[in-house]
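One chain of protein is taken out of this complex; the other chains stay put.
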Amino acid sequence: MSYTLFILLLPLISFLVIGVVDMDIPKTGKVWSHKAAGLIGTASLGIVTILSYYTAFEYFFCTPRLADGTLPTLVPFNATWLPLGNLHFDLGILLDPISVMMLIVISTVSLMVHIYSFGYMHGETGFQRYYAYLSLFTMSMLGLVLATNIFQMYLFWELVGVSSYLLIGFYYTTAPAIAASKKAFIVTRFADMFFLVGILIFGYYTQSFNFSFAGTVEYADGATHFIACNPETALIKNAAMTVLPISLVLMFIGGAGKSAMFPLHIWLPDAMEGPTPVSALIHAATMVVAGVFQIARMFPIWIDYAPQSLSIVVVVGAFTAFYAAAVACAQSDIKRVLAFSTISQIAFMMVALGVCLPGHGEHANHASLGYMASMFHLFTHAMFKACLFLGAGCLIHAVHSNEMSMMGGMRKYMPITHWTFLISCLAIAGIPFFSGFSSKDEIISACFQYSPICGWWMTGVAAMTAFYMFRLYYGIFWGTENKEHHEHHTPHEAPWTMTLPLVVLSVITVGVGIFTTLGGFLNWDWASFGSIVTATGTQYTIHFDAKIAATSTIIALISIGLATWIFKGEKQPIADKMYAAAPRLHRWAYKRFYMDEVYQFITHKIIFARISKPIAWFDRHVIDATFDLMAWCTHKTSNLIKGVQSGNVQKYALWFFGGIIVLFLIMYFTC
Amino acid sequence: MISIELLLLVSAVMLFAGIYGFLTRKSTLAILLSIELMLNSADINFAVFNRMVYPNGHEGVFFAIFAIAIAAAESAIAIAIMINIYRQLKSISADKLTKMKW
Partner (left out) sequence: MNFLSIFVLIPLLMLLGLWVARNLNQVRGVMVAGSTALLALAVYLVFAFLEAREADKVSEMLFTASFNWFPALNIKYSVGVDGISVAMLLLSAIIVFTGTFASWQLKPLTKEYFLWFTLLSMGVFGFFISVDLFAMFMFYEIALIPMYLLIGIWGSGKKEYSAMKLTLMLMGGSAFLMCGIFGIYYGTGAATMNIVDIANHANGAVPFSNHSLENLWFVFTFTGFGVLGAMFPFHTWSPDGHASAPTAVSMLHAGVLMKLGGYGCFRIAMYLMPEAANELGWIFLCLTGISVVYGAFSACVQTDLKYINAYSSVSHCGLVLFAILMMNQVAATGAILQMLSHGLMTALFFALIGMIYGRTHTRDVRELSGLMKIMPFLAVCYVIAGLANLGLPGLSGFVAEMTIFVGSFSNVGNFYTMWTIIACTSIVITAVYILRLVGKILYGVCENEHHKLLTDATWDERFSVVCLILCVAGLGLTPWWMSDLIGTGTQPIIDVINSAKEFLYVPF
């Protein structure tokens, strides 16, 4: 399967071509460069998508399963990139269930975004640059999921960070975009530092940067030396047992930064300053789930060597899910609502990974239900959240504003956007027969297995999710219409390049939803996500716990009903009353509980003003001054004694004669 | 016959007059004059010792003649420099000549 190499190479080549070649034909304006850049980017991504689907097909259906029922881990390509003494930094391609699944997610969403951007970015200056960045991002993200070792993951991790930085700052002439891009990069970089230290610890103690696998590793040819890391053969075995949890937690901090977990979430809402398709691709569907993917990747080590530390993931995830949902209820910018919703949903995935317990024998899969649920939610969330963001893009395209107050009653103007948006909202709310239901339900079941508190907590957050999503939905498509604004500029449905991706993504959402929901209730193993991705690699058929499914569905319906009651009408007396009743709470939630201000304080008032400034001052006024003082002393001393060397011959003569007389007297009295 | 001491006294007086002048005068011309005085006192010494101590030789006198010739050349150069300085700075006082100093 060495053709998988092209999955990485094609976007790289198209990045270089689009990025470097000037595609303008003189005197024709930017028309040609736009078409050429967009077509090259989309075409190469189309091929990548085909390759990915083919890879998935071949991997899941044509590769024979091993004797124990697990899918093999394939390494079609692996080469040492940088030798590091005993260790080595490899670049390669690794295919296993989760990486192949991610391949599908990334290539699908990325292709949709490429097509969508034709319409959305039409006529923008920097169109070519935009497609170059998209290709760079796609390459990096694919490299991240196909990584054969943790260091390669880190390499592409940094690259996605940079492409995210470049894309957030795409509108580089506007101040918020500049600030947001900077913030996103620095916050994730800060988290990456922990990731790096974690990798260093991991590499040093296990003597390998490779992942550990539940299944068997098969590589393409005997020449590539791919050995899965085995903590048992660690350099200092006893140390490894105590040190591995530390290293994993450090890596988790890195993942929390990328996946916007509290308190490192602050960059994601601001990242919405980038073009909307970018938000859909990077800040909803793919890059932000890198943290989840990283934990899933290291999962065999987590579960065997640091199961207690997983509770950190649970606590962080559960709190983040609640926090982000609470904030999302009070935002008025539609992209901010979606951003906080993304944070909350990723936290769901994190929690799902955290609630896994080390199981034994036949119970292993059951105990690690969360792993499967998390990956499943990653998949479904990527689809419906991308759809939501792209829909938001259509709305912004139509009304030229992100504010909910500028919208209202949009269902009349934009039917396709309306229906796809509604489908995705139902999916995220967890209504049966929509994909979100199947995955979220599994997460909540896993949480209940872990502890009832956790289960109820997450059910509560799911209810909040349904509430704020429908608040958003009614605010945009129903509610008070901003007639003044609409008369001035009548909204219209987006062109087909923009609506097509919406339709495709919502079809996936509904299709997956119908099959998995039916499959879950009727125990169809072929329609079960567990047949491809599970913690131990063996097949596992999802069947819903009817109690939990019913509870969560009813709660979701109640929340939706509540939102309908409050926000559907032209006038919203209840909502106004609620704001009036708790103005401070609303203000706090609207201001995101002042987390940004806390960071602002730490960076500007403490790091800049209390560390950097004093150091710079110290450098100029103490260290530099010491050397200047030495020079000054030399200067002064020579000034003092330079009078002797006056250049006045008469003075020299006086000294000369004086000397002669002294010498004469000495000789006279001594001889 | 005048005694050698008296002759040497003349030369010593000239020498010290020259030294005194060299150390105290401000005008470079006066300093040059003082130097000439010292040189001439040395010439007198040469002549005196030749005449009084070695009456048969002429080396001292020759030395004196050489010294006079050199002194003449030297004064010519010195005065030329002074004229040039005067043209540049409108002064030949030794105190004022600080333009080339550090």
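For clarity, chains are labelled A and B in written order, and residue numbers in each chain start from 1.
To be clear about the criterion, a contact is a pair of C-beta atoms (placed from the backbone, for glycine too) under 8 Å apart; a residue touches a chain by one contact, two chains touch by 3 or more.
Computed from a predicted structure; not experimentally measured.
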The omitted chain touches A
Can you work out which residue in A:Leu82, A:Ile453 or A:Cys633 touches the chain that's missing from view? A:Leu82
If the hidden chain were put back, which of A:Leu522, A:Ile554 or A:Ile611 would touch it? A:Ile611
From the list A:Val21, A:Ile178 or A:Met578, pick the residue that touches the absent chain. A:Ile178
Out of A:Ile201, A:Leu248, A:Ile282 or A:Leu310, the sole contact with the unshown chain comes from A:Ile201
Please pick, from A:Ile186, A:Leu357 or A:Leu562, the residue that touches the omitted chain in the full complex. A:Ile186
When the complex is taken as a whole, what residues of chain A touch the one chain not shown? 80-87, 89, 151, 155-156, 158-159, 162, 165, 169, 172-173, 175, 177-179, 181-182, 185-186, 189-190, 192-193, 196-197, 200-201, 203-204, 607-608, 611-613, 615-616, 619, 623-624, 626-628, 631
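The working rule: only the chains that are shown with their structure count from here on.
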Using the average of all C-alpha atoms in each chain as its centre, how far is it in Å between chain A and chain B? 96
Which of the residues in chain A end up touching chain B in this complex? 642, 647-650, 653-654, 657
Complex contacts: residues of chain B adjacent to chain A: 19, 22-24, 31, 94, 98, 100-102
